[in-house]
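Right, I'll just put the structure down here and ask away after.
Showing just some of the chains, left in place.
Chain naming follows the written order as A and B, and within any one chain the residues start at number 1.
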Amino acid sequence: MEVGFLGLGIMGKAMALNLLRHGFGVTVWNRTLSKCKELVEQGASVGETPAFVINKCKYTIAMLSDPSAVLSVMFDKDGVLEQICSGKGYIDMSTVDADTSSKISEAITKKGGYFLEAPVSGSKKPAEDGQLVILAAGEKALYEEMIPAFNVLGKKSFFLGQVGNGAKMKLVVNMIMGSMMNALSEGLCLADRSSLNEQTLLDVLELAAIANPMFKMKGPAMIQSNYSPAFPLKHQQKDMRLALALGDENAVSMPVAAAANEAFKKARSMGLGDLDFSAVHEVVKTAKGSGEA
Amino acid sequence: MEVGFLGLGIMGKAMALNLLRHGFGVTVWNRTLSKCKELVEQGASVGETPAFVINKCKYTIAMLSDPSAVLSVMFDKDGVLEQICSGKGYIDMSTVDADTSSKISEAITKKGGYFLEAPVSGSKKPAEDGQLVILAAGEKALYEEMIPAFNVLGKKSFFLGQVGNGAKMKLVVNMIMGSMMNALSEGLCLADRSSLNEQTLLDVLELAAIANPMFKMKGPAMIQSNYSPAFPLKHQQKDMRLALALGDENAVSMPVAAAANEAFKKARSMGLGDLDFSAVHEVVKTAKGSGEA
(Lines give C-alpha, C1' and ligand atoms only; values in the text may rest on other atoms or scores of the structure.)
Protein backbone atom coordinates (compact mmCIF):
# COMPACT_ATOMS: atom_id res chain seq x y z
CA MET A 1 0.00 0.00 0.00
CA GLU A 2 1.24 3.48 -0.96
CA VAL A 3 0.63 6.45 1.32
CA GLY A 4 1.66 10.09 1.42
CA PHE A 5 2.78 11.50 4.74
CA LEU A 6 2.79 15.23 5.55
CA GLY A 7 4.61 16.40 8.67
CA LEU A 8 7.71 14.81 10.21
CA GLY A 9 7.72 16.22 13.74
CA ILE A 10 8.35 13.94 16.72
CA MET A 11 5.10 12.11 16.21
CA GLY A 12 4.97 12.15 12.44
CA LYS A 13 8.48 10.85 11.96
CA ALA A 14 7.88 7.91 14.32
CA MET A 15 4.65 7.09 12.55
CA ALA A 16 6.12 7.30 9.03
CA LEU A 17 9.01 5.06 10.09
CA ASN A 18 6.58 2.47 11.38
CA LEU A 19 4.76 2.46 8.06
CA LEU A 20 8.04 1.97 6.18
CA ARG A 21 9.11 -0.87 8.48
CA HIS A 22 5.87 -2.67 7.81
CA GLY A 23 6.29 -2.54 4.06
CA PHE A 24 4.25 0.50 3.14
CA GLY A 25 5.48 2.67 0.34
CA VAL A 26 5.71 6.17 1.80
CA THR A 27 6.15 9.54 0.12
CA VAL A 28 7.01 12.14 2.72
CA TRP A 29 6.88 15.91 2.84
CA ASN A 30 7.97 18.27 5.56
CA ARG A 31 8.14 22.07 5.62
CA THR A 32 11.85 21.78 6.41
CA LEU A 33 12.71 19.26 3.72
CA SER A 34 16.02 18.23 5.35
CA LYS A 35 14.03 16.39 7.97
CA CYS A 36 13.04 13.92 5.24
CA LYS A 37 16.58 12.56 5.06
CA GLU A 38 16.32 9.92 7.75
CA LEU A 39 13.13 8.65 6.21
CA VAL A 40 14.70 8.45 2.78
CA GLU A 41 17.50 6.31 4.24
CA GLN A 42 14.75 3.94 5.38
CA GLY A 43 13.26 3.79 1.89
CA ALA A 44 10.88 6.73 1.66
CA SER A 45 10.39 8.93 -1.38
CA VAL A 46 10.25 12.68 -1.02
CA GLY A 47 7.52 15.00 -2.30
CA GLU A 48 8.56 18.64 -2.68
CA THR A 49 5.13 20.05 -1.94
CA PRO A 50 1.92 18.83 -0.34
CA ALA A 51 0.28 19.11 -3.75
CA PHE A 52 2.92 16.82 -5.22
CA VAL A 53 2.30 14.19 -2.56
CA ILE A 54 -1.46 14.33 -3.02
CA ASN A 55 -1.07 14.02 -6.76
CA LYS A 56 1.16 10.98 -6.41
CA CYS A 57 -0.69 9.06 -3.67
CA LYS A 58 -4.23 7.78 -3.39
CA TYR A 59 -4.09 8.20 0.41
CA THR A 60 -2.30 10.93 2.32
CA ILE A 61 -1.90 11.16 6.07
CA ALA A 62 -1.17 14.50 7.78
CA MET A 63 0.38 14.84 11.23
CA LEU A 64 0.93 18.56 11.75
CA SER A 65 1.66 20.64 14.81
CA ASP A 66 -1.39 22.87 15.12
CA PRO A 67 -4.46 24.29 13.36
CA SER A 68 -2.53 27.02 11.55
CA ALA A 69 -0.12 24.46 10.06
CA VAL A 70 -3.09 22.32 9.08
CA LEU A 71 -4.79 25.23 7.33
CA SER A 72 -1.61 26.39 5.62
CA VAL A 73 -0.83 22.93 4.23
CA MET A 74 -4.35 22.74 2.92
CA PHE A 75 -5.03 26.19 1.47
CA ASP A 76 -1.64 27.75 0.64
CA LYS A 77 0.04 27.65 -2.78
CA ASP A 78 1.14 24.10 -3.67
CA GLY A 79 -1.18 22.91 -0.94
CA VAL A 80 -3.35 19.83 -0.64
CA LEU A 81 -6.37 21.50 -2.16
CA GLU A 82 -4.70 22.02 -5.55
CA GLN A 83 -4.56 18.30 -6.24
CA ILE A 84 -7.21 16.66 -4.08
CA CYS A 85 -9.94 15.14 -6.22
CA SER A 86 -12.41 12.37 -6.56
CA GLY A 87 -10.94 9.02 -5.56
CA LYS A 88 -8.32 10.45 -3.23
CA GLY A 89 -8.40 10.21 0.57
CA TYR A 90 -6.97 12.68 3.09
CA ILE A 91 -6.51 11.56 6.71
CA ASP A 92 -5.73 14.29 9.22
CA MET A 93 -4.25 12.77 12.40
CA SER A 94 -3.25 16.17 13.88
CA THR A 95 -5.06 17.41 16.98
CA VAL A 96 -7.19 20.34 15.92
CA ASP A 97 -10.37 22.02 17.04
CA ALA A 98 -13.75 21.16 15.57
CA ASP A 99 -13.91 24.34 13.47
CA THR A 100 -10.63 23.68 11.69
CA SER A 101 -11.60 20.08 11.11
CA SER A 102 -14.91 21.19 9.58
CA LYS A 103 -13.21 23.67 7.25
CA ILE A 104 -10.80 21.02 6.00
CA SER A 105 -13.60 18.53 5.60
CA GLU A 106 -15.75 20.90 3.58
CA ALA A 107 -12.93 21.98 1.30
CA ILE A 108 -11.96 18.41 0.48
CA THR A 109 -15.48 17.14 0.06
CA LYS A 110 -16.29 20.01 -2.30
CA LYS A 111 -13.44 18.85 -4.56
CA GLY A 112 -14.75 15.28 -4.48
CA GLY A 113 -12.13 13.93 -2.11
CA TYR A 114 -12.66 11.79 0.98
CA PHE A 115 -11.84 13.04 4.45
CA LEU A 116 -11.17 11.40 7.79
CA GLU A 117 -10.16 13.16 11.00
CA ALA A 118 -8.17 10.77 13.16
CA PRO A 119 -6.60 12.41 16.22
CA VAL A 120 -4.65 10.07 18.43
CA SER A 121 -4.36 9.39 22.12
CA GLY A 122 -0.74 8.77 23.11
CA SER A 123 2.52 10.65 22.71
CA LYS A 124 6.09 9.95 21.54
CA LYS A 125 6.66 6.48 22.99
CA PRO A 126 3.35 4.95 21.84
CA ALA A 127 3.94 6.53 18.41
CA GLU A 128 7.30 4.79 18.14
CA ASP A 129 5.88 1.52 19.37
CA GLY A 130 2.81 1.61 17.12
CA GLN A 131 0.67 1.73 20.24
CA LEU A 132 -1.40 4.82 19.58
CA VAL A 133 -5.17 4.88 20.03
CA ILE A 134 -6.80 6.32 16.91
CA LEU A 135 -10.09 8.24 17.17
CA ALA A 136 -11.33 8.41 13.59
CA ALA A 137 -14.42 10.15 12.26
CA GLY A 138 -15.70 11.19 8.84
CA GLU A 139 -15.88 9.03 5.73
CA LYS A 140 -16.48 5.46 6.84
CA ALA A 141 -15.28 3.88 3.57
CA LEU A 142 -11.98 5.70 3.87
CA TYR A 143 -11.67 4.53 7.49
CA GLU A 144 -12.02 0.94 6.34
CA GLU A 145 -9.47 1.34 3.58
CA MET A 146 -7.00 2.78 6.08
CA ILE A 147 -7.27 -0.08 8.59
CA PRO A 148 -4.01 -1.72 7.44
CA ALA A 149 -2.15 1.52 8.16
CA PHE A 150 -3.99 2.12 11.44
CA ASN A 151 -3.07 -1.41 12.52
CA VAL A 152 0.58 -0.49 12.12
CA LEU A 153 0.32 2.91 13.79
CA GLY A 154 -1.90 2.05 16.72
CA LYS A 155 -2.94 -0.71 19.03
CA LYS A 156 -6.56 0.14 18.34
CA SER A 157 -8.62 2.41 16.12
CA PHE A 158 -12.20 3.55 16.55
CA PHE A 159 -14.63 4.86 13.97
CA LEU A 160 -16.80 7.43 15.71
CA GLY A 161 -19.19 8.71 13.07
CA GLN A 162 -19.37 12.20 11.64
CA VAL A 163 -16.47 14.66 11.43
CA GLY A 164 -15.94 16.33 14.80
CA ASN A 165 -16.59 13.23 16.87
CA GLY A 166 -12.90 12.33 17.02
CA ALA A 167 -12.06 15.70 18.55
CA LYS A 168 -15.02 15.48 20.93
CA MET A 169 -14.01 12.03 22.16
CA LYS A 170 -10.55 13.33 22.91
CA LEU A 171 -12.02 16.21 24.92
CA VAL A 172 -14.14 13.85 27.00
CA VAL A 173 -11.15 11.63 27.78
CA ASN A 174 -8.98 14.61 28.68
CA MET A 175 -11.67 16.06 30.88
CA ILE A 176 -11.85 12.83 32.90
CA MET A 177 -8.06 12.84 33.05
CA GLY A 178 -8.01 16.41 34.41
CA SER A 179 -10.47 15.59 37.17
CA MET A 180 -8.44 12.49 38.06
CA MET A 181 -5.23 14.49 38.24
CA ASN A 182 -6.87 16.82 40.76
CA ALA A 183 -8.21 13.85 42.73
CA LEU A 184 -4.69 12.43 42.97
CA SER A 185 -3.23 15.79 43.94
CA GLU A 186 -5.80 16.33 46.69
CA GLY A 187 -5.19 12.81 47.98
CA LEU A 188 -1.42 13.32 48.10
CA CYS A 189 -1.85 16.59 50.01
CA LEU A 190 -4.33 15.08 52.44
CA ALA A 191 -1.97 12.16 53.07
CA ASP A 192 0.99 14.45 53.60
CA ARG A 193 -0.84 16.77 56.00
CA SER A 194 -2.30 13.78 57.89
CA SER A 195 1.12 12.27 58.67
CA LEU A 196 0.83 9.57 56.04
CA ASN A 197 3.65 8.94 53.61
CA GLU A 198 2.87 10.11 50.08
CA GLN A 199 4.87 7.37 48.39
CA THR A 200 3.04 4.79 50.49
CA LEU A 201 -0.25 6.25 49.26
CA LEU A 202 0.98 5.74 45.70
CA ASP A 203 1.96 2.16 46.57
CA VAL A 204 -1.48 1.48 48.03
CA LEU A 205 -3.20 3.10 45.03
CA GLU A 206 -1.27 0.87 42.68
CA LEU A 207 -2.88 -2.16 44.29
CA ALA A 208 -6.39 -0.70 44.41
CA ALA A 209 -9.26 -0.93 41.91
CA ILE A 210 -8.45 2.63 40.84
CA ALA A 211 -4.82 1.81 39.91
CA ASN A 212 -3.90 3.39 36.58
CA PRO A 213 -0.77 4.17 34.58
CA MET A 214 -1.11 7.94 35.00
CA PHE A 215 -1.02 7.79 38.81
CA LYS A 216 2.00 5.49 38.58
CA MET A 217 3.85 7.71 36.15
CA LYS A 218 3.00 11.17 37.49
CA GLY A 219 2.68 10.46 41.23
CA PRO A 220 6.36 10.08 42.13
CA ALA A 221 7.31 13.16 40.10
CA MET A 222 4.59 15.20 41.82
CA ILE A 223 5.98 14.27 45.23
CA GLN A 224 9.30 15.70 44.03
CA SER A 225 7.62 18.82 42.59
CA ASN A 226 9.00 17.74 39.23
CA TYR A 227 6.74 18.91 36.46
CA SER A 228 8.76 18.62 33.23
CA PRO A 229 6.13 19.09 30.57
CA ALA A 230 4.82 16.01 28.82
CA PHE A 231 1.38 17.57 28.38
CA PRO A 232 1.50 21.31 29.18
CA LEU A 233 -0.95 22.52 31.80
CA LYS A 234 -2.27 25.29 29.57
CA HIS A 235 -3.29 22.71 26.97
CA GLN A 236 -4.99 20.55 29.59
CA GLN A 237 -6.87 23.59 30.86
CA LYS A 238 -7.85 24.51 27.31
CA ASP A 239 -9.25 21.01 26.80
CA MET A 240 -11.23 21.21 30.04
CA ARG A 241 -12.59 24.60 28.99
CA LEU A 242 -13.65 23.18 25.63
CA ALA A 243 -15.18 20.09 27.27
CA LEU A 244 -17.13 22.29 29.67
CA ALA A 245 -18.25 24.44 26.73
CA LEU A 246 -19.43 21.29 24.96
CA GLY A 247 -21.34 20.42 28.13
CA ASP A 248 -22.79 23.91 28.24
CA GLU A 249 -24.08 23.58 24.69
CA ASN A 250 -25.81 20.35 25.63
CA ALA A 251 -26.90 21.43 29.14
CA VAL A 252 -24.78 18.84 30.94
CA SER A 253 -23.92 19.91 34.48
CA MET A 254 -20.41 18.76 35.46
CA PRO A 255 -19.50 20.22 38.85
CA VAL A 256 -16.43 18.05 39.46
CA ALA A 257 -14.87 18.95 36.11
CA ALA A 258 -15.75 22.60 36.74
CA ALA A 259 -13.93 22.53 40.11
CA ALA A 260 -10.93 20.86 38.49
CA ASN A 261 -10.92 23.47 35.72
CA GLU A 262 -10.81 26.30 38.26
CA ALA A 263 -7.76 24.67 39.87
CA PHE A 264 -6.02 24.53 36.49
CA LYS A 265 -6.91 28.20 35.93
CA LYS A 266 -5.43 29.06 39.32
CA ALA A 267 -2.26 27.25 38.26
CA ARG A 268 -2.15 29.34 35.07
CA SER A 269 -2.51 32.50 37.17
CA MET A 270 0.49 31.34 39.19
CA GLY A 271 2.58 31.16 36.02
CA LEU A 272 2.59 27.36 35.73
CA GLY A 273 0.93 27.06 32.31
CA ASP A 274 4.00 25.79 30.49
CA LEU A 275 4.79 23.06 33.02
CA ASP A 276 3.23 19.63 32.95
CA PHE A 277 -0.46 19.53 33.83
CA SER A 278 0.47 17.72 37.04
CA ALA A 279 1.77 21.11 38.24
CA VAL A 280 -1.79 21.76 39.40
CA HIS A 281 -0.39 20.04 42.48
CA GLU A 282 1.23 23.38 43.39
CA VAL A 283 -2.25 24.91 43.69
CA VAL A 284 -3.48 22.23 46.05
CA LYS A 285 -0.37 22.17 48.20
CA THR A 286 0.29 24.91 50.69
CA ALA A 287 3.50 26.81 50.23
CA LYS A 288 6.18 25.72 52.62
CA GLY A 289 6.69 28.09 55.50
CA SER A 290 3.03 29.06 55.67
CA GLY A 291 0.87 27.50 58.29
CA GLU A 292 -2.35 27.84 60.09
CA ALA A 293 -3.08 30.95 62.11
CA MET B 1 1.82 -20.73 63.80
CA GLU B 2 -1.30 -20.67 65.95
CA VAL B 3 -3.84 -17.85 65.61
CA GLY B 4 -7.23 -17.06 67.04
CA PHE B 5 -9.88 -15.73 64.67
CA LEU B 6 -12.95 -13.79 65.79
CA GLY B 7 -15.76 -13.22 63.32
CA LEU B 8 -16.76 -15.53 60.46
CA GLY B 9 -18.80 -13.29 58.22
CA ILE B 10 -18.24 -13.33 54.45
CA MET B 11 -14.79 -11.82 54.77
CA GLY B 12 -13.73 -13.52 58.01
CA LYS B 13 -14.65 -17.00 56.87
CA ALA B 14 -12.69 -16.66 53.64
CA MET B 15 -9.68 -15.35 55.52
CA ALA B 16 -9.75 -18.05 58.21
CA LEU B 17 -10.03 -20.74 55.51
CA ASN B 18 -6.96 -19.34 53.79
CA LEU B 19 -4.98 -19.51 57.02
CA LEU B 20 -6.03 -23.16 57.54
CA ARG B 21 -5.11 -24.09 53.98
CA HIS B 22 -1.66 -22.65 54.45
CA GLY B 23 -0.96 -24.70 57.57
CA PHE B 24 -1.89 -22.27 60.31
CA GLY B 25 -3.53 -23.65 63.43
CA VAL B 26 -6.73 -21.63 63.80
CA THR B 27 -9.10 -21.36 66.76
CA VAL B 28 -12.28 -19.67 65.61
CA TRP B 29 -15.15 -17.95 67.38
CA ASN B 30 -18.32 -16.48 65.98
CA ARG B 31 -21.33 -14.98 67.71
CA THR B 32 -23.49 -17.61 66.01
CA LEU B 33 -21.33 -20.60 66.81
CA SER B 34 -22.92 -22.84 64.16
CA LYS B 35 -21.06 -20.83 61.54
CA CYS B 36 -17.86 -22.39 62.86
CA LYS B 37 -18.84 -25.79 61.51
CA GLU B 38 -17.39 -25.45 58.02
CA LEU B 39 -14.12 -24.24 59.50
CA VAL B 40 -13.97 -27.17 61.90
CA GLU B 41 -14.35 -29.54 58.95
CA GLN B 42 -11.24 -27.90 57.50
CA GLY B 43 -9.30 -28.45 60.74
CA ALA B 44 -10.11 -25.45 62.95
CA SER B 45 -10.69 -25.60 66.68
CA VAL B 46 -13.59 -23.72 68.24
CA GLY B 47 -13.44 -21.25 71.12
CA GLU B 48 -16.71 -20.72 72.94
CA THR B 49 -15.99 -17.10 73.82
CA PRO B 50 -13.60 -14.37 72.69
CA ALA B 51 -11.95 -14.61 76.12
CA PHE B 52 -11.35 -18.33 75.59
CA VAL B 53 -9.68 -17.70 72.22
CA ILE B 54 -7.44 -14.94 73.61
CA ASN B 55 -6.45 -17.18 76.52
CA LYS B 56 -5.54 -20.01 74.18
CA CYS B 57 -3.71 -18.11 71.42
CA LYS B 58 -0.75 -15.78 71.41
CA TYR B 59 -2.18 -13.91 68.40
CA THR B 60 -5.82 -13.23 67.70
CA ILE B 61 -7.24 -11.65 64.55
CA ALA B 62 -10.68 -9.99 64.57
CA MET B 63 -12.78 -9.40 61.44
CA LEU B 64 -16.08 -8.00 62.69
CA SER B 65 -18.92 -6.21 60.94
CA ASP B 66 -18.91 -2.77 62.52
CA PRO B 67 -17.75 -0.62 65.45
CA SER B 68 -20.49 -1.82 67.79
CA ALA B 69 -19.52 -5.49 67.21
CA VAL B 70 -15.88 -4.56 67.73
CA LEU B 71 -16.65 -2.84 71.04
CA SER B 72 -18.94 -5.61 72.22
CA VAL B 73 -16.37 -8.36 71.52
CA MET B 74 -13.81 -6.33 73.42
CA PHE B 75 -15.67 -5.04 76.47
CA ASP B 76 -18.63 -7.39 77.09
CA LYS B 77 -18.61 -10.34 79.50
CA ASP B 78 -16.31 -13.12 78.25
CA GLY B 79 -14.76 -10.54 75.94
CA VAL B 80 -11.22 -10.04 74.73
CA LEU B 81 -10.32 -7.71 77.59
CA GLU B 82 -10.79 -10.39 80.23
CA GLN B 83 -7.83 -12.39 78.98
CA ILE B 84 -5.60 -10.03 77.06
CA CYS B 85 -2.29 -9.58 78.82
CA SER B 86 1.39 -9.03 78.36
CA GLY B 87 2.80 -11.12 75.56
CA LYS B 88 -0.44 -11.40 73.63
CA GLY B 89 -1.22 -9.68 70.35
CA TYR B 90 -4.62 -8.51 69.05
CA ILE B 91 -5.02 -7.62 65.38
CA ASP B 92 -8.24 -5.88 64.39
CA MET B 93 -8.80 -6.13 60.63
CA SER B 94 -12.37 -4.77 60.77
CA THR B 95 -13.10 -1.37 59.24
CA VAL B 96 -13.82 1.03 62.08
CA ASP B 97 -13.54 4.72 62.77
CA ALA B 98 -10.48 6.25 64.42
CA ASP B 99 -12.27 6.72 67.76
CA THR B 100 -13.21 3.07 68.08
CA SER B 101 -9.73 2.02 67.09
CA SER B 102 -8.23 4.31 69.75
CA LYS B 103 -10.51 2.94 72.45
CA ILE B 104 -9.55 -0.66 71.62
CA SER B 105 -5.89 0.26 71.45
CA GLU B 106 -5.92 1.96 74.84
CA ALA B 107 -7.78 -0.83 76.56
CA ILE B 108 -5.40 -3.49 75.27
CA THR B 109 -2.25 -1.51 75.91
CA LYS B 110 -3.34 -0.80 79.48
CA LYS B 111 -3.52 -4.54 80.10
CA GLY B 112 -0.04 -5.00 78.64
CA GLY B 113 -1.19 -6.49 75.33
CA TYR B 114 -0.06 -5.51 71.82
CA PHE B 115 -2.43 -3.96 69.32
CA LEU B 116 -2.46 -3.60 65.56
CA GLU B 117 -5.25 -2.08 63.47
CA ALA B 118 -5.17 -3.61 60.01
CA PRO B 119 -8.16 -2.66 57.85
CA VAL B 120 -8.13 -4.11 54.35
CA SER B 121 -8.78 -2.87 50.87
CA GLY B 122 -10.69 -5.45 48.87
CA SER B 123 -13.93 -7.36 49.29
CA LYS B 124 -15.16 -10.98 49.04
CA LYS B 125 -13.23 -12.19 46.00
CA PRO B 126 -9.81 -10.84 47.04
CA ALA B 127 -10.44 -12.24 50.53
CA GLU B 128 -11.00 -15.71 49.07
CA ASP B 129 -7.99 -15.41 46.81
CA GLY B 130 -5.64 -14.08 49.49
CA GLN B 131 -5.35 -10.87 47.47
CA LEU B 132 -6.32 -8.28 50.04
CA VAL B 133 -4.30 -5.13 50.64
CA ILE B 134 -3.59 -4.76 54.35
CA LEU B 135 -3.20 -1.29 55.90
CA ALA B 136 -1.63 -1.97 59.29
CA ALA B 137 -0.79 0.52 62.03
CA GLY B 138 0.07 0.32 65.73
CA GLU B 139 2.65 -1.95 67.32
CA LYS B 140 5.45 -2.46 64.82
CA ALA B 141 6.84 -5.63 66.47
CA LEU B 142 3.43 -7.24 66.27
CA TYR B 143 3.18 -6.26 62.59
CA GLU B 144 6.43 -8.06 61.91
CA GLU B 145 5.37 -11.17 63.75
CA MET B 146 2.14 -11.25 61.74
CA ILE B 147 3.80 -11.07 58.33
CA PRO B 148 3.48 -14.81 57.66
CA ALA B 149 -0.28 -14.53 58.19
CA PHE B 150 -0.56 -11.32 56.17
CA ASN B 151 1.33 -13.00 53.33
CA VAL B 152 -1.41 -15.61 53.21
CA LEU B 153 -4.31 -13.17 53.53
CA GLY B 154 -3.13 -10.44 51.21
CA LYS B 155 -1.06 -9.67 48.20
CA LYS B 156 0.61 -6.87 50.09
CA SER B 157 0.68 -5.40 53.57
CA PHE B 158 1.79 -1.95 54.67
CA PHE B 159 2.90 -0.75 58.07
CA LEU B 160 1.74 2.84 58.41
CA GLY B 161 2.87 3.96 61.87
CA GLN B 162 0.68 4.88 64.78
CA VAL B 163 -2.83 3.61 65.43
CA GLY B 164 -5.32 5.54 63.29
CA ASN B 165 -3.12 5.69 60.20
CA GLY B 166 -4.65 2.54 58.72
CA ALA B 167 -8.10 4.06 58.86
CA LYS B 168 -6.84 7.39 57.52
CA MET B 169 -5.13 5.74 54.55
CA LYS B 170 -8.37 3.99 53.68
CA LEU B 171 -10.21 7.34 53.76
CA VAL B 172 -7.70 8.96 51.42
CA VAL B 173 -7.99 6.12 48.91
CA ASN B 174 -11.78 6.15 49.05
CA MET B 175 -11.87 9.91 48.62
CA ILE B 176 -9.83 9.65 45.41
CA MET B 177 -12.12 6.83 44.31
CA GLY B 178 -15.21 8.99 44.90
CA SER B 179 -13.86 11.86 42.81
CA MET B 180 -12.93 9.42 40.04
CA MET B 181 -16.41 7.91 40.04
CA ASN B 182 -17.86 11.38 39.48
CA ALA B 183 -15.31 12.09 36.76
CA LEU B 184 -16.38 8.92 34.96
CA SER B 185 -20.07 9.71 35.39
CA GLU B 186 -19.67 13.23 34.03
CA GLY B 187 -17.68 11.89 31.09
CA LEU B 188 -20.33 9.30 30.26
CA CYS B 189 -23.06 11.95 30.35
CA LEU B 190 -21.07 14.38 28.24
CA ALA B 191 -20.41 11.65 25.68
CA ASP B 192 -24.04 10.63 25.57
CA ARG B 193 -25.34 14.18 25.16
CA SER B 194 -22.71 14.94 22.51
CA SER B 195 -23.77 12.07 20.24
CA LEU B 196 -20.86 9.85 21.21
CA ASN B 197 -21.40 6.25 22.20
CA GLU B 198 -20.92 5.63 25.92
CA GLN B 199 -19.58 2.11 25.47
CA THR B 200 -17.06 3.43 22.95
CA LEU B 201 -15.91 5.95 25.54
CA LEU B 202 -15.33 3.06 27.95
CA ASP B 203 -13.41 1.21 25.23
CA VAL B 204 -11.22 4.26 24.59
CA LEU B 205 -10.66 4.81 28.32
CA GLU B 206 -9.51 1.23 28.71
CA LEU B 207 -6.65 1.95 26.32
CA ALA B 208 -5.71 5.30 27.83
CA ALA B 209 -3.19 6.19 30.56
CA ILE B 210 -6.12 6.57 32.95
CA ALA B 211 -7.40 3.01 32.39
CA ASN B 212 -8.29 1.37 35.70
CA PRO B 213 -10.22 -1.68 36.92
CA MET B 214 -13.01 0.39 38.50
CA PHE B 215 -13.94 2.10 35.22
CA LYS B 216 -13.92 -1.28 33.51
CA MET B 217 -16.06 -2.93 36.15
CA LYS B 218 -18.54 -0.15 36.92
CA GLY B 219 -18.79 1.61 33.55
CA PRO B 220 -20.90 -0.92 31.64
CA ALA B 221 -23.29 -1.30 34.59
CA MET B 222 -23.69 2.46 34.85
CA ILE B 223 -24.69 2.67 31.19
CA GLN B 224 -27.42 0.17 32.02
CA SER B 225 -28.44 2.08 35.20
CA ASN B 226 -27.56 -1.07 37.11
CA TYR B 227 -26.39 -0.19 40.58
CA SER B 228 -26.54 -3.42 42.61
CA PRO B 229 -24.64 -2.50 45.73
CA ALA B 230 -21.04 -3.68 46.03
CA PHE B 231 -20.08 -0.61 48.06
CA PRO B 232 -23.20 1.28 49.17
CA LEU B 233 -23.36 4.94 48.20
CA LYS B 234 -24.11 6.06 51.75
CA HIS B 235 -20.87 4.46 52.94
CA GLN B 236 -18.90 6.09 50.13
CA GLN B 237 -20.43 9.45 51.04
CA LYS B 238 -19.64 8.88 54.73
CA ASP B 239 -16.00 8.19 53.81
CA MET B 240 -15.84 11.37 51.70
CA ARG B 241 -17.34 13.35 54.58
CA LEU B 242 -14.73 11.91 56.96
CA ALA B 243 -11.90 12.54 54.50
CA LEU B 244 -13.06 16.15 54.06
CA ALA B 245 -13.27 16.48 57.86
CA LEU B 246 -9.70 15.17 58.11
CA GLY B 247 -8.73 17.79 55.54
CA ASP B 248 -10.57 20.46 57.52
CA GLU B 249 -8.62 19.57 60.67
CA ASN B 250 -5.39 19.97 58.75
CA ALA B 251 -6.47 22.96 56.63
CA VAL B 252 -6.23 21.11 53.31
CA SER B 253 -8.48 22.63 50.64
CA MET B 254 -9.94 19.95 48.36
CA PRO B 255 -12.48 21.52 46.01
CA VAL B 256 -12.80 18.56 43.65
CA ALA B 257 -13.53 16.11 46.47
CA ALA B 258 -15.95 18.66 47.94
CA ALA B 259 -17.85 18.88 44.64
CA ALA B 260 -17.94 15.08 44.39
CA ASN B 261 -19.21 14.86 47.97
CA GLU B 262 -22.09 17.22 47.19
CA ALA B 263 -23.08 14.98 44.27
CA PHE B 264 -23.12 11.95 46.57
CA LYS B 265 -25.24 13.92 49.06
CA LYS B 266 -27.65 14.81 46.27
CA ALA B 267 -27.88 11.10 45.46
CA ARG B 268 -28.72 10.35 49.09
CA SER B 269 -31.43 13.00 48.99
CA MET B 270 -32.88 11.20 45.96
CA GLY B 271 -33.13 8.00 47.99
CA LEU B 272 -30.18 6.22 46.36
CA GLY B 273 -28.06 5.70 49.49
CA ASP B 274 -28.45 1.92 49.61
CA LEU B 275 -27.51 1.39 45.97
CA ASP B 276 -23.94 1.08 44.74
CA PHE B 277 -21.92 4.27 44.93
CA SER B 278 -21.92 4.35 41.13
CA ALA B 279 -25.58 5.41 41.45
CA VAL B 280 -24.28 8.96 41.71
CA HIS B 281 -24.61 8.66 37.92
CA GLU B 282 -28.34 9.29 38.38
CA VAL B 283 -27.53 12.74 39.78
CA VAL B 284 -25.37 13.67 36.81
CA LYS B 285 -27.74 12.31 34.19
CA THR B 286 -30.85 14.18 33.24
CA ALA B 287 -34.08 12.33 33.73
CA LYS B 288 -35.48 11.00 30.50
CA GLY B 289 -38.33 13.04 29.14
CA SER B 290 -36.95 16.32 30.40
CA GLY B 291 -35.14 18.60 28.04
CA GLU B 292 -33.96 22.08 27.50
CA ALA B 293 -36.41 24.93 27.54
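Note that a contact is a pair of C-beta atoms (placed from the backbone, for glycine too) under 8 Å apart; a residue touches a chain by one contact, two chains touch by 3 or more.
Predicted model only: the values in this text are computed from it and were never measured.
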Practice task
List the number of copies present in the full complex, noting that all chains share one sequence and 2 are shown.
Solution key: 4
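We adopt the following convention: only the chains that are shown with their structure count from here on.
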Completion exercise
Rounded to the nearest Å, the gap separating the Cα centres of chain A and chain B is 38
Completion exercise
In the complex, the residues of chain B that touch chain A are 121, 133, 135, 155-156, 158, 160-162, 165, 168-169, 172-173, 175-177, 179-180, 182-184, 186-187, 189-191, 193-197, 200-201, 203-205, 207-214, 217, 243, 246-247, 250-260, 262-263, 284, 286, 292
